[in-house]
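Missing here is one protein chain; the remaining ones are kept as they sit in the complex.
Labels run A and B following the written order; every chain starts at residue 1.
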Amino acid sequence: MKYLNTISAIVRKDVLHELKSREIVVSMLLFSVLTVVVFSFIFEPGSQFKNEVVGGILWMSFVFAGILGLNKSMMSEVTGGNFSALLLAPVDRSAIFFGKAVSNFIFIAMVEIFTIPLFMVLYNVNIFAYGAMPVVIFFLGTYGFAILGTLFSIISVNTRTREVMLPLLLLPIIVPIILSSVQALNIYILGHDPADASKWLQLLAAFDAIFTVVVFAVFDFIVED
Amino acid sequence: MSETLVEFKKVNKKYGHIHALRDVSVSLNKGEFVSVFGPNGAGKSTFLKLLCTMTPPTSGQILYENTPLNKLQDSFRSRFGVISHLPFLYSELTALENLRFYARMYDVQNIDERIKVLLEKVELYKRRNDKVRGYSRGMLQRLSITRALLHDPEIVVLDEPYTGLDTHASDILTRILMELFGEQKTIVMVTHNMKQGYDAASRLAIIKGGQLVFNEEKAKISVQEFDERYIEAVSR
Partner (left out) sequence: MKKLQKFLDIAAILLIVAGLYMAFMFAPMERVMGAVQKIFYFHVASAWIAFFAFFVTFVFSILFLVKQNFLFDDIAESSAEIGIMFCTIVLITGPIWARPIWGVWWTWDPRLTTTTILWFIYAGYIMLRKFIEEADKRAKFAAAIGIIGFIDVPIVFFSIRWWRTIHPNVVQKGGGGLHPDMLKAMLFAILAFSVLYAAMMLKRVRIASLARRIDALGENNG
């Protein structure tokens, strides 16, 4: 109970902070929409193989925008020493981590909620033509991204080069997330057999589960300084 | 006599080959006000970090009321209130929002009442709905004192609290520290300021090169003597 209280306190604080500063979601959203627009120049509008690549474009726009936001979100903890203050609080330290991860998940999800309709209009595809299953893909993919992204953003803000380190560390590690999310999404965009998607969803779920446990085990060790 | 709150037994802290603290043995009694002096990089901040359980010792033992560190619950950290030279505040939130957040983290009861009392003490109640971003250095530090005292900690740990303060803020800080001392709180303060550190303390300590080279009750030593000891310790 206390554990959930801590998580909710942190999430409420982060959301409040974001409502006031609008630093994270707005810049992320602009960036992801911009990515979607700019990527449209790589093929002829209305070309045949368009549908085979748009799923990838959508996910890459989330990933790039997400990396931008993760860095910003963690910077607000580091400036002013707030992160140390959180670690000093009489709460389970992994609850602090999951609080931050949930906040980041919410921020990225907000970006997705606004980007997806725009994307569907601009590329003239309907992701949800075969039901609401793609929501599960977005959920699982974003969760895995947020969990590892939060951990790696703690690491990257502690380096000399701050912004550079996060994508360099995060992108290779989340290859399975990018790959399975894109492949699963493509199945729905192209109207293939939805049963094929379950394999990718299982991989996503396994990835999420494994790294939730690993991060839970590792976090305590790496934060005390 | 007075009861021992925290006891360091031959505590060492190494960062790689860097030996930040060497064989420090010291006990901290309830109701004491300890001022810790020492040159830069002597290990004062490391000492404070170990004290408030932010980092474990490499070797040796730290006992909190005879309980070793690794047996402590997370909730034990609520007995510490830490004031650093960093504010520990979110610049985009108002003073009230910052305090409410930390109050929730510390499970404080009667949050709003407690915040009001403390904010009035540091003369910031009128500014409670202002974003912290617009605060001056002195105001920030006053708010950060409020933040550290929200949960009524037994042990107050201060790392260079006077750095960069205007006289007004510095007077308020001194007043609050004396009040806490009067309430039998235990206070440990690291400082460069000889006068403020000496005047407030009931015990004086000097850390040099990771070692505790001086540790004596103030009653047993005069200002001049302590000055000499300090210069001797630092120049050696």
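For this structure, a couple of remarks:
Quick note on the criterion: contacts are C-beta pairs under 8 Å (C-beta built on N, C-alpha and C of every residue); 3 or more make two chains touch, one makes a residue touch a chain.
The model shown is predicted, which means the values in this text are computed figures rather than measured ones.
In the full assembly, the chain not pictured is in contact with A, B, by the touch criterion defined above.
What chain A contributes to its contact with the hidden chain is residues 148, 151, 155, 158-161, 165, 168-169, 171-173, 175-176, 179-180, 183, 196, 199-200, 203, 206-207, 210-211, 214-215, 218, 221-222, 225.
Touching residues on chain B toward the chain that is not drawn are 15-19, 58, 209.
Criterion: only the chains that are shown with their structure count from here on.
Averaging Cα coordinates per chain places chain A and chain B 39 Å apart. The touching residues of chain A, when paired with chain B in their complex, are 2, 5-6, 9, 12-13, 16-17, 20-21, 23, 76, 79-82, 84-93, 224-225. Those residues of chain B lying in contact with chain A across their complex are 49, 52, 54-56, 74-78, 80, 82, 84, 86-93, 97, 101-102, 104-107, 131, 147.
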